[in-house]
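Here the complex is missing one protein chain, while the rest keep their positions.
Up next, chain A:
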Amino acid sequence: MMGERRKWHERLKVTLWTLIVPPTVWAGHFLFSYLWAAISCAKDGRFAKFPMLFTVGTVIALGLIVLSGWVAWKQQRTVGDPPPHEQGTEVDRLRFLAKSTLLLAGLSFVSVLFSALPVVFIGDCR
(Lines give C-alpha, C1' and ligand atoms only; values in the text may rest on other atoms or scores of the structure.)
Protein backbone atom coordinates (compact mmCIF):
# COMPACT_ATOMS: atom_id res chain seq x y z
CA MET A 1 0.00 0.00 0.00
CA MET A 2 2.74 2.44 1.02
CA GLY A 3 4.73 1.53 -2.06
CA GLU A 4 1.78 2.23 -4.31
CA ARG A 5 1.23 5.65 -2.77
CA ARG A 6 4.85 6.64 -3.21
CA LYS A 7 4.64 5.54 -6.80
CA TRP A 8 1.54 7.64 -7.27
CA HIS A 9 3.10 10.93 -6.22
CA GLU A 10 6.23 10.14 -8.16
CA ARG A 11 4.28 9.27 -11.26
CA LEU A 12 2.36 12.56 -11.14
CA LYS A 13 4.85 15.03 -12.52
CA VAL A 14 4.32 18.63 -11.54
CA THR A 15 3.45 20.74 -14.55
CA LEU A 16 2.21 24.26 -15.14
CA TRP A 17 -1.26 22.84 -14.52
CA THR A 18 -0.49 21.45 -11.08
CA LEU A 19 1.33 24.70 -10.30
CA ILE A 20 -1.92 26.66 -10.45
CA VAL A 21 -3.86 24.24 -8.24
CA PRO A 22 -3.15 25.97 -4.87
CA PRO A 23 -3.94 29.53 -6.05
CA THR A 24 -7.03 28.26 -7.88
CA VAL A 25 -8.27 26.55 -4.73
CA TRP A 26 -7.63 29.79 -2.83
CA ALA A 27 -9.60 31.77 -5.45
CA GLY A 28 -12.42 29.23 -5.31
CA HIS A 29 -12.53 29.34 -1.51
CA PHE A 30 -12.49 33.14 -1.58
CA LEU A 31 -15.41 33.26 -4.00
CA PHE A 32 -17.25 30.56 -2.06
CA SER A 33 -16.81 32.47 1.23
CA TYR A 34 -18.20 35.67 -0.21
CA LEU A 35 -21.09 33.99 -1.98
CA TRP A 36 -21.92 31.88 1.07
CA ALA A 37 -21.96 34.91 3.39
CA ALA A 38 -23.92 37.04 0.91
CA ILE A 39 -26.50 34.34 0.20
CA SER A 40 -27.03 33.34 3.83
CA CYS A 41 -27.39 37.01 4.82
CA ALA A 42 -29.75 37.80 1.95
CA LYS A 43 -31.89 34.65 2.18
CA ASP A 44 -31.96 34.10 5.95
CA GLY A 45 -31.50 37.72 6.91
CA ARG A 46 -28.92 36.72 9.50
CA PHE A 47 -25.55 35.10 9.75
CA ALA A 48 -25.66 31.30 9.98
CA LYS A 49 -25.11 30.26 13.59
CA PHE A 50 -23.17 27.11 12.88
CA PRO A 51 -21.65 27.43 9.41
CA MET A 52 -21.18 23.70 8.72
CA LEU A 53 -21.04 24.15 4.96
CA PHE A 54 -18.40 26.82 5.38
CA THR A 55 -16.28 24.69 7.73
CA VAL A 56 -16.41 21.73 5.35
CA GLY A 57 -15.54 23.96 2.37
CA THR A 58 -12.57 25.43 4.20
CA VAL A 59 -11.29 22.02 5.29
CA ILE A 60 -11.58 20.70 1.71
CA ALA A 61 -9.72 23.74 0.37
CA LEU A 62 -6.94 23.40 2.96
CA GLY A 63 -6.73 19.64 2.27
CA LEU A 64 -6.32 20.17 -1.49
CA ILE A 65 -3.62 22.77 -0.90
CA VAL A 66 -1.73 20.55 1.57
CA LEU A 67 -1.97 17.64 -0.88
CA SER A 68 -0.52 19.60 -3.81
CA GLY A 69 2.09 21.09 -1.48
CA TRP A 70 3.07 17.61 -0.35
CA VAL A 71 3.44 16.34 -3.92
CA ALA A 72 5.52 19.43 -4.75
CA TRP A 73 7.63 18.90 -1.61
CA LYS A 74 8.42 15.36 -2.67
CA GLN A 75 9.27 16.32 -6.22
CA GLN A 76 11.38 19.37 -5.49
CA ARG A 77 13.79 16.98 -3.74
CA THR A 78 14.59 15.37 -7.11
CA VAL A 79 18.36 15.44 -7.46
CA GLY A 80 19.50 18.18 -9.84
CA ASP A 81 21.70 17.69 -12.92
CA PRO A 82 25.44 17.96 -12.39
CA PRO A 83 27.25 21.00 -13.74
CA PRO A 84 27.86 22.57 -16.17
CA HIS A 85 24.47 24.32 -16.03
CA GLU A 86 24.50 25.50 -19.59
CA GLN A 87 20.93 24.94 -20.60
CA GLY A 88 17.57 24.11 -19.11
CA THR A 89 16.89 20.43 -18.70
CA GLU A 90 13.80 18.41 -17.86
CA VAL A 91 15.04 17.97 -14.30
CA ASP A 92 15.63 21.71 -13.88
CA ARG A 93 12.13 22.36 -15.12
CA LEU A 94 10.66 19.84 -12.72
CA ARG A 95 12.63 21.20 -9.75
CA PHE A 96 11.65 24.77 -10.57
CA LEU A 97 7.96 23.97 -11.00
CA ALA A 98 7.93 21.86 -7.84
CA LYS A 99 9.56 24.59 -5.76
CA SER A 100 7.18 27.24 -7.15
CA THR A 101 4.18 25.01 -6.43
CA LEU A 102 5.40 24.46 -2.88
CA LEU A 103 5.78 28.21 -2.26
CA LEU A 104 2.37 28.91 -3.82
CA ALA A 105 0.84 26.20 -1.64
CA GLY A 106 2.27 27.90 1.47
CA LEU A 107 0.90 31.27 0.38
CA SER A 108 -2.50 29.82 -0.54
CA PHE A 109 -2.77 27.95 2.77
CA VAL A 110 -2.24 31.12 4.78
CA SER A 111 -4.57 33.07 2.46
CA VAL A 112 -7.39 30.56 2.88
CA LEU A 113 -6.97 30.77 6.66
CA PHE A 114 -7.00 34.58 6.52
CA SER A 115 -10.17 34.70 4.45
CA ALA A 116 -11.84 32.16 6.76
CA LEU A 117 -11.03 34.01 10.00
CA PRO A 118 -13.59 36.85 9.61
CA VAL A 119 -16.38 34.26 9.73
CA VAL A 120 -15.18 33.12 13.15
CA PHE A 121 -14.77 36.62 14.57
CA ILE A 122 -17.40 38.79 12.95
CA GLY A 123 -20.47 36.66 12.33
CA ASP A 124 -22.67 39.62 11.53
CA CYS A 125 -24.42 40.62 8.33
CA ARG A 126 -24.05 44.38 8.84
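Please note the rule applied: a residue touches a chain if its C-beta (ideal position, glycine included) is under 8 Å from a C-beta of that chain, and two chains touch if they have at least 3 such contacts; residues count from 1.
Quick note on the criterion: contacts and distances are computed from a predicted model.
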Per UniProt, the name of the complex member that is left out, chosen from "Pyruvate dehydrogenase E1 component subunit beta", "YeeE/YedE family protein", "ABC transporter ATP-binding protein" or "Cytochrome aa3 subunit 2": "Cytochrome aa3 subunit 2"
Given A:Gly63, A:Gly80 or A:Gly123, the one touching the chain that is not displayed: A:Gly123
Contacts of chain A with the absent chain, listed as residue ranges: 106, 110, 113-114, 117-118, 120-124, 126
